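A single protein chain has been omitted; all remaining protein chains appear in their positions.
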């Protein structure tokens, strides 16, 4: 990009953990200039006062409709992006929304899982680069996937999107451990250090709001899916990371080696997916945009255990958002992310 | 027991975490006198030098066949109890073995999972009080269940042991998070604080040695089980606790309320099992002998999510061992454990 | 106490961490019957709903002046005990107050550190058993020491209370690390797991409210102390424990061995103080009422490094309170605490 003016970027909702991670990545990105940090609850404070590790003199501002940069990342609580995204899109801005507002095609599902009405037209390209690279390239506004959704979709997609002969998917049952930063920068008693140290707690079994976006991305009806689906999330005493164990029931047993090859082929052109021969660990992907995948076991009855690991704030949020921006801007997908 | 001499007890393998937990519980037990702590690797050291929180002046000794106390707890590495238990049993001692040596009826399974041959006769009553209370009462030597096994068997047994009409079990797929103390008091790089802080790591998916004892306790063949079974263990950054999520596929859907009542009825006389209406947490059971169970979800296709939590060192090891001792001695099951 | 009616006890402020720890200890205490748990913010809830590890069916109630038990523990926020203690004392109850309300003799100091006025008569015996055993035995109402204060006073008292010849104390400068439970059961962002994992943070250097009670217990004026005093507290990512490093400047160097003997002699009849020859660790005292002390170093210039460790919720709060109750009731000091 030497000799050209760098595109400029803003973050709306910059004071949460995803916003701070976006700030960190964009400050280091060689081909984008981060200009504005919007965060109404922290307006007037220096970004550095809340995140002293960030190397910036920026001051948080309230967002009031400004459209003076080229790119907008929205890292707002669910429901707050509905009114902002259309205006930015109409103004021809590049928009990457990290909330759940524009993910679901079916407003009934949105109502069920987010408990909020939404317009049926409020849908953007679901920007998971490993599945929808070409579509992302052609649009100017996208919806960035959820963190759990990323870890689960990437672990199941090769079976669903490019099924192996005679091995259709019958059930996908997932258990995933998340780092506590997934709950946001918040002061709830049950998320305090004293309560969560030494603790593990599941929640929303079968009812987590990432369920419908996972099914939608796996090309099945979200209310009557073509295969059984159950997702149980839980939190454990770590800050970053999602570790997902998928029990996938196929119609027949396939050898682990064949599945591994299938996954490797499926993700051949996905620079951030690593199909590994050993068990993933959260620390292998923490602070990176990688998703590690391992085919852990294949049983007589066709059950396959797939294990995936990501950093919820990077591949599960800010990193994937920048990956999408790279694609939309025609940069190399990994630019500024390694 | 007032007026009678308290029975005396020894621990063989007292310097590991289960041994230390046994020591702590027995020192506080009102009706047993802990006399000897055997630990050959630490022989000559004071117990307090290794576990300063323990209130005892005892010195670790090497076990050389002594039979001078009434009760023997063995908390040895797998394979080391084979030669000791029969001698103690022959001498009429009360024996509670915490290893896997005497759990499996099928020597082939033992060979497969423990990689060691064993005699087909080396089997003791599988001492899970919630299932085999009467049998435990009638014997003088028992095999204490494994930690993961305890958390999984208790979550599945009501469906298998007392099936609900039309709702036979088709599959049991479990993911369980263990505290790192489950790996023992050991100096492996991959279990160091620097490697495990912020980390999660699965291991032995489908191949963990507790698999056959779970199936055996659930009354099915361990090589060709009557229902599909998959178990994926993992460790996360906590010291104590097992948190198990069981995805149990029944032949038809049952309402959560019916399952909960069924579980409550099944465990009516089990003082340490708490069928709860809210999600279990490790901290709810840490440092206790409780097993908390929650029926988290029941889906259209008959899938039920059961979540259980125990302290791996207490209900998963030392506490359950003392619970068994209480039963064998005719004490109240909870004596010294609340 | 067999044959006699057990004295009955209540806890006012039972839903915080100190209250829960008191509940746990008193439920196991062989010679006291815990009857009432008062906690106005949680009134109506079962104790077990908030602390499922507790083995009790008790329901939290609002305290409205009841005086139906023999003993009252007050574990209230600072300022809330002022009006309750006198009424209970007048009614002849045994009262152990865990707040700072009745600790300081000098109302000016109270105003300075607690920012609240207090009556000069609102002072109770400072119930540190290792220093004031006889006084505690003779009164019916006491003020239980603060957690940091306990760890620091016990590390300095032998030099101040029974000075070694020619080795008067010139300065006591302390740094202490506390577990996060010391901040109470609270939902502040800065105490969330995500903020405190991997973090250390000092606070209130030279201004912590335990400063004047430490000086008062060390027999010096709290405004113009006879020796320099500086205390810097900090929190680190652990739940329980206080670990204090005291740099004590004496007028001349004494050999470590002499100091150790002096400490051992000083604490000869203190069953919970262990003068140890190796470095204390928090895990050595966690979940116990012990205070471990080690004389770590003695330098040419007379500087001595003393390191102490306690569990802030046990020896630093609930355990010490029960130790005081034991003394006041004429029981063995360690009764129900080992």
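Note that the chains take the letters A, B and C in the order they are written out, and that residue 1 is the start of every chain.
As a working rule, a contact is a pair of C-beta atoms (placed from the backbone, for glycine too) under 8 Å apart; a residue touches a chain by one contact, two chains touch by 3 or more.
Everything numeric here is computed off the predicted structure, so don't read it as measured data.
Contacts of the undisplayed chain with the visible chains, over the whole complex, involve A, B, C.
Of the listed residues B:69, B:125 or B:181, the one in contact with the hidden chain in the full complex is B:181. Among B:27, B:139, B:239 or B:256, only B:239 touches the chain that is left out of the view.
Note that of C:286, C:314 or C:337, the residue touching the chain absent from this view is C:286. Contact between chain A and the unshown chain involves residues 27-28, 52-53, 55, 197-198, 274, 276, 281, 283-288, 290, 292, 338.
If you put the missing chain back, the residues of chain C touching it would be 171, 173, 175, 177, 179, 195, 197-203, 205-207, 228, 230, 232, 234, 236-241, 243, 245, 247, 249, 279-283, 286, 296-297, 299, 301, 303, 305, 307, 309.
Taking the whole complex into account, chain B touches the unshown chain at residues 17, 179-181, 183, 185-198, 237-239.
The working rule: only the chains that are shown with their structure count from here on.
Chain A and chain C touch with mostly matching residues; of the residue numbers seen at this interface, over half occur in both copies.
Chain B and chain C have Cα centroids lying 37 Å from one another. The distance from the centre of chain A to the centre of chain B, with each centre set as the mean of the Cα atoms, comes to 38 Å. Look at where the CA atoms of chain A average out and do the same for chain C: the two points lie 47 Å apart.
Residue positions of chain B touching 2 or more other chains: 197-198, 281, 283, 286.
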